[in-house]
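What follows is chain A.
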Amino acid sequence: MTEIASGALLIAGAFFYLAGTVGLLRFPDLYTRLHALAKVDNLGLGCIVVGLALQADSFAVALKLLLVWPLALVASAAIGYVIARRADALGIAPWRADHPAAPTEAASKRSDA
Partner candidate 1 sequence: MSSALLYAIAGVLLFAAGAAGVVMLDHLLRRVLAFNIMGSGACLVLVGLAQRSGIPDPVPQAMVLTGIVVAVAATGLALALIRRLHAQTGRVDGKGEEGRDKGETVAGLTLPVPQAVAGQGRDD
Partner candidate 2 sequence: MTGLELPIALFLLANLAASLWRVLRGPGDANRLLAALLFGSTGVGVLVLLAFAGERAVTPLLDVALTLALLAAITAIAFAQRAWRRATPAEGGDD
């Protein structure tokens, strides 16, 4: 039972990692890519850590394993805040769907300049 739950959580975590990578590759601008990256840190790493903590030998190992996740959460939140704030201060405008130009081209040019 524990094996099945652990394997399911690992596969769910791998799915969120895949979703984050696809989002990083396909999303149009910096802010949406930041959003995809937060999914990787929160859900992907969380599912994998919980799935591995289910099969830990001792309580101390499971506790140390579960300590990785809040640290990654705090780091991810801080990074997202700092990067989004700095991008806003640099004048990078968020991508909008009703922009007249082609979305990916315009967004990549705008996040570049």
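How were these picked? Simply put, all candidates are chains of the complex that A comes from, given by their letters.
We take it that a contact is a pair of C-beta atoms (placed from the backbone, for glycine too) under 8 Å apart; a residue touches a chain by one contact, two chains touch by 3 or more; residues count from 1.
Keep in mind it's a predicted model, so treat the numbers as computed, not measured.
A.B. asks: By the touch definition at the top, chain A has one partner among 1 or 2 in this complex. Which number?
C.D. replies: 2
A.B. asks: Touching residues of chain A toward candidate 2 in the complex: what are they?
C.D. replies: Against candidate 2, the touching part of chain A is residues 3, 6-7, 10-11, 13-14, 17-18, 20-21, 24-25, 30, 33-34, 37, 40-41, 44-45, 48-49, 52, 55-57, 61, 64-65, 67-68, 71-72, 75-76, 78-79, 82-83, 86-87, 90-92, 108-109, 111-113.
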